[in-house]
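With one protein chain withheld, the remaining protein chains of the complex are depicted in position.
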Amino acid sequence: MSGAQPIVTSAADGAATGSVVELIDAVALIGSFPALAGASLRVERGEILLLRGPNGAGKTSLLRLCAGLLPLERGSASVCGVDLATDRELVRAHVGIIGHTNGLYHDLTVAENVGFWGRLSGATSAEVHEAMQRMGLDGRLSGVRVSKLSAGQRRRTALAGLVARRAELWLLDEPHAGLDADGRDELDRVLRAAAAAGATIIVASHELERAGGLATRQVEIVAGQVRGDLR
Amino acid sequence: MSGAQPIVTSAADGAATGSVVELIDAVALIGSFPALAGASLRVERGEILLLRGPNGAGKTSLLRLCAGLLPLERGSASVCGVDLATDRELVRAHVGIIGHTNGLYHDLTVAENVGFWGRLSGATSAEVHEAMQRMGLDGRLSGVRVSKLSAGQRRRTALAGLVARRAELWLLDEPHAGLDADGRDELDRVLRAAAAAGATIIVASHELERAGGLATRQVEIVAGQVRGDLR
Amino acid sequence: MRSGTLAVARAIARRDLLVEWRSRVVTNQVIPFAVLVMVMFAFALDSDAVLERVAPGLVWLATIFSVLFLTARSFAVETADGALDAMRSAGVNPVAIFLGKSVAVAVQLLVLDVALVVAAVVLYRADVSLGGGVLLVTTILVATTGLASVATLYGGLAAGTKGRETLLPLLLLPVVAPVLIGATRATESAFGTNGIAVSEGWPWLGLLAVFAVLFSVVGAVAFGPLVDE
Amino acid sequence: MRSGTLAVARAIARRDLLVEWRSRVVTNQVIPFAVLVMVMFAFALDSDAVLERVAPGLVWLATIFSVLFLTARSFAVETADGALDAMRSAGVNPVAIFLGKSVAVAVQLLVLDVALVVAAVVLYRADVSLGGGVLLVTTILVATTGLASVATLYGGLAAGTKGRETLLPLLLLPVVAPVLIGATRATESAFGTNGIAVSEGWPWLGLLAVFAVLFSVVGAVAFGPLVDE
Partner (left out) sequence: MTASTATTGRPDRVTGTPFTRALGIVTLVGVLWLSWFGLFVTPADVNQGESVRIMYAHVPGAWLAYLAFVVTGISSAAYLWRRTRSLTWDRIAGASAEIGVLFMGISLVTGSLWGRLTWGTFWTWDARLTTTAFLFVTYVGYLAVRNLGGSHHQRARRSAVLALLAVLEIPLVHFSVELWNSLHQEASVAGNTDVTMDGLMLFTLFLGVIVFTLMYVWLLLHRQRALALQDLVDDTGLDLAIAARRAEVG
């Protein structure tokens, strides 16, 4: 909790190239407020990184920056080989993000929602069905409109849409929140399998035991800066 | 996870009167779906009850029923001495509920939101200020508009509004979700203090360790019924 | 409920106006919209003779379209994050919610109407005498009260549950027809359109007053049952 | 992006229409609203001679007000739960979003316009000959395309961030003025209002066609940069 200098964290041998995420002194604004105030971070392929830190520290902002949803104001940032300073839009083909909101169409059914996200990214209907199955949505629920679902069922639907996308970099903002015990276990299995298959995963979470057990590495964000490599 | 009969759970000596919440075979509908399908539950003054159960089991529905927001279809239910079958609106003067949404006005500042909820229930401005302080909102944040806040900061604001209300019965739907470690500790302190002062608290949560440590008793809800008294 | 109904109603009205003051939706969106509506009318109808004749009707048509926006906005603020639920579960008297919200809507409508009348005078070259001015101001005050009450009542119904929202314009527009006619006729006399005398306008105010009183009372009584599912 | 732009655009248009089919907001809310607007006009203007003369203008005015509702609804569906963000972050080509959403808006507008023209014919007793019918159908198709494109473009800008929404009517209404004029004039010839011949209407279609082509192309190109903050 002391020392104002941001620390560049690196996963393996510190090779400058090949990292999936590389932020150096990144500054990002919400309005005119520096939600990220010089964040530096490096994440390698196959890692499951836990972002921890107090409320308002900038976790969500960091994820949105990496997803190309928040513009980079200063510093440098590259994600999946795309330079965020110049080609922010291009990065989006590589990432999948799930934020505090679920991004669902409430008048459509579970199957229609997951199917829509799958179709956008060219997933086959078998893949879509498998994603729903993994999230426990293949039974009665698949035909129910999202507006009728409970909070946890909505979260499962959003996660299924993400799973169907099979992104290179998964950005998850409190993915466990609202899931029941079975849902949490299943989610962890899915994430571990994805990472083993070569995806990179960044999870922002306050459930330190649960997410800490899942992660291969942790860093802390405080006041818009990445503070420590806790591996 | 077996046995379809609902079990009437009682906290102390099983006295039929004086319970803060008493549901017997309560049925409540969302549209035409029986979200509660014969739930029976008794909660005594000063208890902190944890409601657990899988996604879609009916936890939120049970809380909304107790808050007078969901009509009772069948069975009997009384909360704080009010019969929900006949005087549903009257119960609202006694309860405070925080659901999956925060109930905030996004164009107003933190202080204005908390102040508004406080004013509605006749809290003094000192009480309002104390509630904000307890939730860590008394500094810079008090003048920031809710639309600018992070997810956890919004949750804190909603909780502060609830704390300022000083209800007899607190109904909390996943109150820890989104809060950081400090926030969780502070919330637990606040809830314990409220219970000690005579309030009754029902918490629905999937964070079993955290909420289990807080609760004085747990029950499980499955498929719209209260399944077991796990004390 | 620990505070009196009127105090709570005042707190709600203040809060609604504060939200508007912060977000400036009415000032920056509804008023320009209404004025643009008038401009578009002028453009589409495209004949000075017709325009002068219909100016009073257009003022009130634009008011009624705007009232739909205003009401939708007033309840969108409540439902965006579940605040209406929170307010209901906090045991707030529905009468207080109704009064508070309709006062806030009325205040905003008043500002809007002043802008519209000024626009009509400028754009359509309406003339107003002193007696006409008094009639005009009274008409605006009374019609606004009635519109705000009925709009709040049905707005609350529409906000209550999903699906019912499809009903708002459908329910509201037929009901406000008397206001449209009464206020238009009164304004025509105030503007002296077609040589109608100012004195001919006052009887219409009776209609508007009956409407305003009726819906203020009915609204206060019916709001609770209508909003609660 | 792993699917072609057109396939994605089709998926988006289908999804938007499915949402409408499920929620019936246009069928149950916007169309009755627009028809009621026409009825209210009839009330407010209250003179058959004037009404017949202005019927074509009113059809298109009602269309333009409705397009504001439709666009707001089309993007409310996207922003209610952060789906627009999700779509952007899924690497969907903005061109596909623009095309998909404007096709969906155009289809809904088309239905609406048919209802409005029927209402005009019935309420205001407009006459349509065979030649006039062909002109009318072409006008509706072309004008609808143009309106849907420009509305989707500015609707996207308005949906981008809070506060910007105050700009939608302000930005949209001046831009659609040519459509209002062109479509009104063409419809006047189709209805034979004031004895205008059908042949006089066709040149106006040129204006409408230029507008439609222009904003379809410009919209496809500009949507990405405008929507992205």
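A few remarks follow.
Lettered A, B, C and D in written order, each chain numbered from 1.
Note that contacts are C-beta pairs under 8 Å (C-beta built on N, C-alpha and C of every residue); 3 or more make two chains touch, one makes a residue touch a chain.
Owing to the predicted nature of the structure, the values given are computational and were not obtained by experimental measurement.
Only one residue from A:Gly38, A:Gly68 or A:Gly136 touches the chain missing from this view: A:Gly38. The chain not shown here is touched by just one of D:Ala80, D:Leu141 or D:Leu226, and that residue is D:Leu226.
Interface residues of chain A with the unshown chain, by the touch rule above, are 1-2, 4, 27, 29, 31-34, 37-38, 71, 73-74, 85, 222-225, 227. Touch with the hidden chain on the side of chain D covers residues 157, 161, 163-164, 167, 170-171, 174-175, 177-178, 181, 207, 214, 218, 222, 225-226, 228-229.
Heads up, the rule we're going with is that only the chains that are shown with their structure count from here on.
Chains touching both chain A and chain D: none.
Distance between Cα centroids is largest for the pairing of chain C with A.
Centres computed as Cα averages put chain A at a distance of 46 Å from chain C. Averaged C-alpha coordinates give centres for chain B and chain C that are 38 Å from one another. Chain A has no residue in contact with two or more other chains. Residue numbers of chain C whose C-beta contacts span two or more other chains: 23. Chain contacts in this assembly form a single closed ring in which each chain touches exactly two others. Taken together, the chain D residues at the contact with chain C in this complex read 23-25, 28-29, 32-33, 36-37, 40-41, 43-46, 50, 53-54, 57-58, 60-61, 64-65, 163, 165-166, 168-170, 173-174, 177, 180-181, 184. Residues 67-69, 71, 88-89, 92-97, 99, 101-108, 112, 116-117, 119-122, 145, 161, 165 of chain A are the ones touching chain D in the complex. Interface residues of chain A, counted against chain B in their complex, comprise 30-31, 33, 53-56, 60, 100, 141, 148-153, 156, 173-174, 177-184, 206-209.
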